[in-house]
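Only one protein chain is missing; all other protein chains are in place.
Presenting subunit A:
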Amino acid sequence: MFPIVKKELLADKIYLMVVKAPRVAKSCLPGQFVIVKMDEEGERIPLTICDYDRTDGTVTIVFQTVGYSTERMKELNEGDSFRDFVGPLGCVSDICEEKNLEETKKKHIVFIAGGVGTAPVYPQVKWLKEHGVDCDVIMGARNKELLFYVEEMRAVATNLYVTTDDGTYGFHGMGTDQLQALVDEGKKYDHCVAIGPMIMMKFVCILTKKLEIPTIVSMNPIMVDGTGMCGACRLIVGGEVKFACVDGPEFDGHLVDFDLAMKRQQQYKTQEGRAMLKLEEGDTHHGGCGNCGGDK
């Protein structure tokens, strides 16, 4: 069992949990992820590692409640435990590898974080700061209520630009608008890392391709085992089949087939909706709502 030592509501529907998992904490690095399974009946959910403390043996995860399983997960409290917590999985982010440090230092780096994607950007920026590398961060959310980690990020980023889609805080617009504005002002970047919803990463890539900025994205397809044994998370990158769990999750964004990846992400949508309704309405829901597949 893996005890939760801290739980915090970071923003609307966005939760942080610090989990005791000594083996993961000992070896994980930015870019990697874990898979959590809350109890016997729970499903395996991949979550990016957002922070870690090797001395305390803890790993921090951040998740947004978007469906049945995350709604169930948010009911866990400090003192409760995850039945299973496995990792670190996936490859370490290239720019957070000591062996690449000299190369990384030469780069002008910009991170673009969208929504809950702010959480996995944070450890990378923090790692770079600790290793003496400067980088700019653009972080955005739909509105002010969904923003989190603003001060934490400000402490590690060289320049921080905050955006909201509705203008309730910071720059009014999307991360892509902010990047375009910075480039128009004369900023030069030669490395971009974008982490967020697939649709946001897709649009960042369309822009950075035009701006000729090489871009790394962290893909978040459906996963089951997370160790390369099933191929649920397969993507097409540069015309080849890749398993995000072992070959990624980070890839060259200009080579990723986003349209295919987004279609594959929808694969269980109806079933997720049905499970969600079961949770919200319990036995009172008997189909026919139009969202549940209508198994009345």
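As a convention for this text, contacts are C-beta pairs under 8 Å (C-beta built on N, C-alpha and C of every residue); 3 or more make two chains touch, one makes a residue touch a chain; residues count from 1.
Everything below uses one rule, namely that contacts and distances are computed from a predicted model.
Considering only the chain that is not displayed, what protein name does its UniProt record carry among "pre-crRNA processing endonuclease", "Hydroquinone dioxygenase small subunit", "Glutamate synthase (NADPH), homotetrameric" or "Na(+)/H(+) antiporter subunit B"?
The chain we cannot see is, by its UniProt record, "Glutamate synthase (NADPH), homotetrameric".
Of A:6, A:187, A:209 or A:263, which residue touches the hidden chain?
Considering the complete complex, A:263 is the one touching the chain left out.
Which listed residue (A:15, A:68, A:111 or A:149) would be found touching the missing chain in the intact complex?
A:68
Tell me which residue among A:150, A:236 or A:255 touches the hidden chain in the full complex.
Result: among the candidates, A:236 touches the missing chain.
Given the full complex, what residues of subunit A touch the hidden partner chain?
That gives, for subunit A, the contact residues 23-24, 26-27, 37, 41-44, 68-69, 72, 83-89, 224-225, 227-232, 234, 236, 241, 246, 260, 263-264, 266-268, 271-272, 275.
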